[in-house]
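First, the structure itself, so that you have it in front of you.
Of the protein chains in this complex, all but one are displayed in their positions.
A, B and C are the chain letters, set down in written order, and residue numbers restart from 1 in every chain.
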Amino acid sequence: MTIFDELESEVRSYCRSWPVVFDSALGSRLTDVDGNSYLDFFAGAGALNYGHNPPALKQPLIDYLRRDGVTHGLDTHTAAKAEFLRAFREIVLEPRGLDYKVQFPGPTGANAVESALKLARKITGREAVINFTNAFHGMTLGALSVTGNSMKRGGAGIPLVHATPMPYDNYFDGTVPDFLWFERVLNDQGSSLNDPAAVIVETVQGEGGINPARVEWLQGLAELCKRHGILLIVDDVQMGIGRTGPFFSFEIADIQPDIVCLSKSISGYGLPMALVLMKREHDRWDAGEHNGTFRGNNPAFVTATAALREYWTDDVLEKETLAKGERIEEHLDRLAATTPELTLTPKGRGLARGLAFSRPELAGKACAAAFERGLLMETAGPCDEVMKLMPPLTMTEDELDEGLAIVTDAVHCVAAGA
Amino acid sequence: MTIFDELESEVRSYCRSWPVVFDSALGSRLTDVDGNSYLDFFAGAGALNYGHNPPALKQPLIDYLRRDGVTHGLDTHTAAKAEFLRAFREIVLEPRGLDYKVQFPGPTGANAVESALKLARKITGREAVINFTNAFHGMTLGALSVTGNSMKRGGAGIPLVHATPMPYDNYFDGTVPDFLWFERVLNDQGSSLNDPAAVIVETVQGEGGINPARVEWLQGLAELCKRHGILLIVDDVQMGIGRTGPFFSFEIADIQPDIVCLSKSISGYGLPMALVLMKREHDRWDAGEHNGTFRGNNPAFVTATAALREYWTDDVLEKETLAKGERIEEHLDRLAATTPELTLTPKGRGLARGLAFSRPELAGKACAAAFERGLLMETAGPCDEVMKLMPPLTMTEDELDEGLAIVTDAVHCVAAGA
Amino acid sequence: MTIFDELESEVRSYCRSWPVVFDSALGSRLTDVDGNSYLDFFAGAGALNYGHNPPALKQPLIDYLRRDGVTHGLDTHTAAKAEFLRAFREIVLEPRGLDYKVQFPGPTGANAVESALKLARKITGREAVINFTNAFHGMTLGALSVTGNSMKRGGAGIPLVHATPMPYDNYFDGTVPDFLWFERVLNDQGSSLNDPAAVIVETVQGEGGINPARVEWLQGLAELCKRHGILLIVDDVQMGIGRTGPFFSFEIADIQPDIVCLSKSISGYGLPMALVLMKREHDRWDAGEHNGTFRGNNPAFVTATAALREYWTDDVLEKETLAKGERIEEHLDRLAATTPELTLTPKGRGLARGLAFSRPELAGKACAAAFERGLLMETAGPCDEVMKLMPPLTMTEDELDEGLAIVTDAVHCVAAGA
Partner (left out) sequence: MTIFDELESEVRSYCRSWPVVFDSALGSRLTDVDGNSYLDFFAGAGALNYGHNPPALKQPLIDYLRRDGVTHGLDTHTAAKAEFLRAFREIVLEPRGLDYKVQFPGPTGANAVESALKLARKITGREAVINFTNAFHGMTLGALSVTGNSMKRGGAGIPLVHATPMPYDNYFDGTVPDFLWFERVLNDQGSSLNDPAAVIVETVQGEGGINPARVEWLQGLAELCKRHGILLIVDDVQMGIGRTGPFFSFEIADIQPDIVCLSKSISGYGLPMALVLMKREHDRWDAGEHNGTFRGNNPAFVTATAALREYWTDDVLEKETLAKGERIEEHLDRLAATTPELTLTPKGRGLARGLAFSRPELAGKACAAAFERGLLMETAGPCDEVMKLMPPLTMTEDELDEGLAIVTDAVHCVAAGA
């Protein structure tokens, strides 16, 4: 019996799929305590877009620690935060013409979502919010109330109310006009829909099964929100910071959300950090109205700043991400075409990719087969029916090909057994 | 206009009291970008019980980073987590005869509280919970619903329901028997109190104004919970990890809570980390029922392990904490006695100390005067009427005396102006 | 200034459309204190299906009062209740093969709806319910939470939660398959729809604008509920007791709802009375779990019994209702055809009829014009865009023609002014 079995709660989950003890990691590979190496198509569920322990960030981090830079700063002013804010303004906001204020809401994506919902309710004076089918926004009560998964919702132990689900893009496979139901109930004074403060949306649903919303759908949503005085919150926790190519996933739709949630890869080093961006006129917070002990995780500010300087001062990473994404797409298309008996559906955008199985249980089997071959992958989707391919954006082409070959092997293996 | 004024949200608060830019920190002192030094009676709101960047933790942290130990691990097994769990079992649980399972609920205290409430509701099948007047448990919706402060509650933007407040110890200055109201409504089938799943309590209220509950009150609460089949959750986020002397603040009452929340100083280095401890029989979680990206902040596990080994293998720190606490108590008693015109009330336990002003606005003024003299302090209490003294447990006696002298100066200064 | 203006709350509404003081009423006519007579196309909002003070009910009522029969009986056994139950079993339930238990939930439709929702939640252990767009179920909090109208919902003063709206039949004018959205979110474990205890539905929406659901839609709904273990509640408060032809409005669909709410015309004399019918296996109430002072309004039981015996022992009333309904339909079709400039849409079933105006404000004007001509009508629909024709079922053909002529006049008058 390991220390984990003995002492750690039954709530643990990833370790059940990958029953090894990881020790070190670099770039796109992890090594376990027995020296075995694993290629990473998982990237910390999107928190490691630049791979593990990227040297360009590691050195500034160690330097900062070595010189006793402030570690824990709450929301005091620190030199490290100032540097991050300047870099964020210069590298991220200004080139994109975005006039956002920045909030440090606590170090997790759920903190960002909770803050965003509070702020939207304060601004509008309304309680209700709209979320989408198969959304994932986090596990704290506010974030969970806009999350789709029924098992996770059940964990709340109280009825989750105040949010009403609307169909995400393509929920009816294109057979129903976009926003037909949503706009109808908004316009109908008898629909019984409580007036919503905000819509919260992921541009590509990750946990929901790697579902990319079309550009025109996102634009339609932004227009609908504007028409009805509803705030648009983009939860870019998983799909932001380059996962789909551009820094913000919504850039391709040329929209400016009222509020944006960022976390996961924002620190670039897997360190807890999150941001809420809000249009300047929406910064209606009172001082201290939302707080939290770990808002000022300064080592994360240091790596976040280094990451912006390393990866976002030109468009190299974005282009490579798109190119690698296409490489995966082509590979998955071929795979689907050559295993028609499995009716596989490739989907995704940038380096957020999925392979949906018509027989859901096979996706998990394929991930297990991949793990046996040294590749880390997890499933996604409401029935865990999607193999999720989320490699570090910085993965080399050779590693990518190596991983894709394993995916093919794993799928074939499953096909043989199916 | 600084970058903070320009770009950071109005929600920021500590920086308004201390309008400098901190750069580095060591032990009990911070240094700003202009080279000014500040003595710390604040300790990261309890997250820095061992002071800033303690060398005994710093070296293992830098070593771990340098050797590319896994940084971000979600809830996979890692060598760093195994080592932490072993140390926690050996140094914390076993010597105290505690048979707790350990959950990593996400890296903040609010994550721990949200998990604890979910678990209590799942175990009991009830929705209602009991909190106490002037409680503080966090800013996410579940944690906020059991928090007392009306301004912070108002930030929710929806009615916070499911929790009913009960009077904390000494709420009526000893004029009413303990638990008179609480037990009466529990026993009365017509009281309209919804059956509670759990009681959540701090043994010493920090944000609520440094209010220590008496040992017999805590014991009475534990017995009352047992009698009525209510789970007892101790939120030891701020008062645990030695703040009041022993590792767990509830040890002095010789009680074993059903669920314990830990965070803040658990990593020892100001890095985001939190734990939920639950009695073995209460580990009713399903795999993945609660999750979160930053549960596996492995650098924090490394420093947490080093901190346990450094500070908790003997009782030196505990004894010193108690001794320093008495030193503060004596000082504050003298101060109160010599400034009768202010009607000051010292209070607290261990190194969680407060000085309550009968004229609330003076507490803030005294903190400001202390800051002018190079000492960091914040206020607490529903009217911000308490100067809060929470130095690192590792502060030297000289530093402590230096700080106390400033407190005296600051109070005198306020007394003169009052 | 009248006593009403002086003393009655601003909440009053019908009296604003008909600013006269009614004094007496018989059959399909009311008379005001000045002796003016009004033809009734309103029928007490469906509470007077047999017209005003029907002689066949009046005599038993007066006899009962004269002989000092028990008036107020709570839920004691009374001779009058026994007689009603026997008649209800013999005349209503047995011939239709319905094995329902009968609850007297309090004297209003809202009491019936509140009871039905409680019972469904108790049986299933779930909190959520499904209602339909433009539903109307009552004004108490439980009933209001499943009601569509935003003004009335706003009156609650608290967020109305626990109910999720689904599109009623024809909500998209037939362009979307029935239950596409509803069944999709039920089947999708990631939809974020809380599992519903029950669906509550009107077979024809009255307040919602006289919207009849098609037989196949009602059947589809019943099947969907069965498939998903959801209880089907038919709110037959307004459309039951013969309003659409048969005693229960759902008979045409050959379905057996799990729970049925009846009120309005059940007493037959405009006296407050309501019933909840539940399948025998669903009678999971504990004694006294729902109560209320006026559950045993025995004079209403007397008239209810007399009404069953007078009108429901053969199929004459049902056939006449259908015939009169067709007469109205033909008339309205002609009217719409001859006033194409108004784009009128006739709709309805049995003697629940409506005439929808494409320019909503004209419906109210037409009702006002009808009132000037001595005909009582009200509007319905989310924009008050429908003239509602709900005459007593017992109205003579001559009266019906008289009323329809006035409707035509009123519409022409509005057309001329439009």
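In the analysis below, a contact is a pair of C-beta atoms (placed from the backbone, for glycine too) under 8 Å apart; a residue touches a chain by one contact, two chains touch by 3 or more.
Bear in mind that the values here come from a model prediction, so they are computed numbers and not experimental data.
Peer 1: For the full complex, which residue in B:S191, B:T313, B:T343 or B:S358 touches the chain that was left out?
Peer 2: In the full complex, the listed residue that touches the missing chain is B:S191.
Peer 1: Touching the left-out chain: which of C:A156, C:L224, C:A368 or C:A418?
Peer 2: C:A156
Peer 1: Identify the residue among C:R214, C:H290 or C:H412 that touches the chain left out of the display.
Peer 2: Touches the omitted chain: C:H290.
Peer 1: Taking the full complex into account, find the residue in C:R121, C:R243 or C:H331 that is in contact with the omitted chain.
Peer 2: Selected residue, touching the omitted chain: C:R121.
Peer 1: Hey, which of C:T140, C:N170, C:Q219 or C:T408 is the one touching the hidden chain?
Peer 2: For the chain that is not drawn, the touching residue is C:T140.
Peer 1: List every residue of chain B that touches the chain not included in the displayed model.
Peer 2: Counting only chain B, the missing chain is touched by 127-128, 131, 133-135, 146-151, 153, 159-165, 167, 171-172, 176, 180-181, 184-185, 188-195, 208-209, 381-383.
Peer 1: Can you list where chain C touches the absent chain?
Peer 2: The missing chain touches chain C at positions 2-4, 6-16, 18-26, 30, 33, 44-48, 52-53, 58, 61-62, 65-79, 81-82, 85-86, 88-89, 101-104, 106-111, 114, 117-118, 120-122, 127, 138-143, 145, 151-152, 154-159, 162, 197, 237, 263-264, 269-272, 276, 278, 283-294, 297, 299.
Peer 1: Considering the whole complex rather than only what is displayed, give the residues of chain A touching the chain that is not shown.
Peer 2: Listed in rising order, the touching residues are 158-159.
What we mean here is this: only the chains that are shown with their structure count from here on.
Peer 1: Measure off the straight-line distance from the CA centroid of chain A to the CA centroid of chain C, and report it in whole Å.
Peer 2: The answer is 49 Å.
Peer 1: I need the residues of chain C touching at least two other chains; which ones are they?
Peer 2: 159
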